[in-house]
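I am attaching a structure below and will ask some questions about it afterwards.
Presenting subunit A:
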Amino acid sequence: MSEALLEIRDLHLTMSSFDGLAHVLNGVDLTVRRGEVWGVVGESGCGKSLTGLSISRLVPTPPARYPQGSIRFEGEDLMRLAPHRMQALRGKRIGMIFQDPTTNLNPTVRIGEQLVDVALAAASHDPSLLDDATPQQFGRRRQARDLAARLLERVGIPDAQARLASYPHEFSGGMRQRVLIAMALIGRPDLLIADEPTTALDVSVQAQILKLIQSMVADHDIGVILITHNLGVVAETCTHVAVMYAGNVVETGPVAAVIERPAHPYTRALMAAIPMRDTPRGQLQGLPGVVPDLIRPPPGCRFAPRCDRATAECRARFPGTGPVAPGHAVACYHPVRQPKIADG
Partner candidate 1 sequence: MLQFILRRILLLIPVIFGLTIIMFVIARLLPGDPVGLAAGANATQAERQALATEFGLDRPIWAQYGTYVAGLARGDLGRSLLTRRPVAQDIATYLPATLELVLAALALAVILGVPLGLLTALWRNRWPDYLSQVVAIGAISMPRFFLGLLLQLVFAMWLMWLPLGGRLPIIVFPPHKVTGFLTIDALLSGNGTIFVTALRHLAMPTIALSLSPLATIMRMMRASAIEVMGQDYVTTARALGLPRRKIVTKVIARNAFSATLTVIGLYFGWLLGGTVLVETVFDWPGLGLYATKAIVSQDMMPVIGVALVSGLIFVVANLLIDTAYGLINPKVRYA
Partner candidate 2 sequence: MTQSAFSITRRGLLAMAGAGLATASFPPQLFAQSGKVLIIASNQDIPNFDPHTASGYSAAFLLRNVYDPLVRVAGNPPDSVPGLAESWTVSQDGTTYTFKLNSAAKFQSGSQVTAEDVVYSFGRAMTLAKGNSWMLRNIVTPESVKATNAGTVTFTLAKPFAAFVAVLPWFFIVEKAAVEANLGSDNGQTWLMTNLAGSGPFTVMRAEPGTLYQLGRAETAWQPGGGDLDGVVWQIVRETATQRLMLQRGEAHIAVDLTSEDMDALDGAASVVRVIEPEYRTFSIKMNTGHGALADVNLRKAISYATNYEALKDTAGYAELMVGPLPNGILGHDPNLEVPRMDLEKAKSFMAKTEKPDGGFTLKMVYVTGLEQERRFALVMLDSLKALNIGLNIQPLAWPDMVAACASTETVPDLFPVYQTANYADPDNIAFAAYHSANNGSWQNPVFHDPKVDALIEAARTATDKAERVDLYKQFQKTIVADAPDIFGVLEKRKLGLRDAVENYAFSPVAANAIECWPLSLA
């Protein structure tokens, strides 16, 4: 088991808003090692995106506050890091991809220039980055351009050198997402955080992008956090999965284990709500109730109000995370131990 690339321990996050203080993250734990592709899955408002953004400390701290918890990246706690050192990590050690390709590229600057800027930023910390692209004497900017072109080819954009001169709006949604992936990887990061990278794309394009991410992991042995609300994407792309609900990680484990034997009632409800191959018409199991109000969260387990297995104990205190099987843990007093359910 290689030494942990990223360790999030008991991360709490509060957001002050007009209506009061929202307890968005309520003690998130997550460990990612190189070569692992973690699917962080959960419904809207469960805090998965904020967790991702917190890792790169992109959440503006006037409204947000981190009362407790730590995020260790290769042993170093990012919460204590000075801003300029944090900025050095971004793009160089931690790469990020966001959801909507139409709004994530600077509309008034050519693609090549944007890629070069990122490369130069990364190279300012590690000049060697540019060397293997082209020989030294052509000047850093030229080297960065060639590196950019090579990356674009790597992510599957035809005649990359020419396309460097085009503007973002001249690309399709899928192509733009590829450019963003190239940008995220140009600094050769060790950890890649992808926040709903394929949600805005068509199914066919989505499949290609997911395969591209998988090949990146294989080539550069990087750790990936793939944030999504689509269990199907997790099943086909990730090695591990962490299910989140209302600011907590309720279940983690290898994908196969969690999908075949979901232990947490919420995970089971989630699986039951997805129309499978053989779900008879009208038999889909909806999950009654509403996500809890994070300003006045219920005491104890936040899923209790909607959980048909909830007991007084659940409502009193928040259950710790206990193992259910090797590498497969769940935060529930009454986890479900049942045989494999039919596959989708």
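Selection criteria: all candidates are chains of the complex that A comes from, given by their letters.
Please note the rule applied: a residue touches a chain if its C-beta (ideal position, glycine included) is under 8 Å from a C-beta of that chain, and two chains touch if they have at least 3 such contacts; residues count from 1.
These figures come from a predicted structure and were not determined experimentally.
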| item | value |
| --- | --- |
| Touch-positive candidate for subunit A in this complex, from 1 or 2 | 1 |
| Candidate 1 partner contacts - residues on subunit A that touch it in the complex | 56, 58, 87-92, 95-96, 98, 100, 103-109, 117-118, 121-122, 124, 167, 169-170, 180, 183-184, 187 |
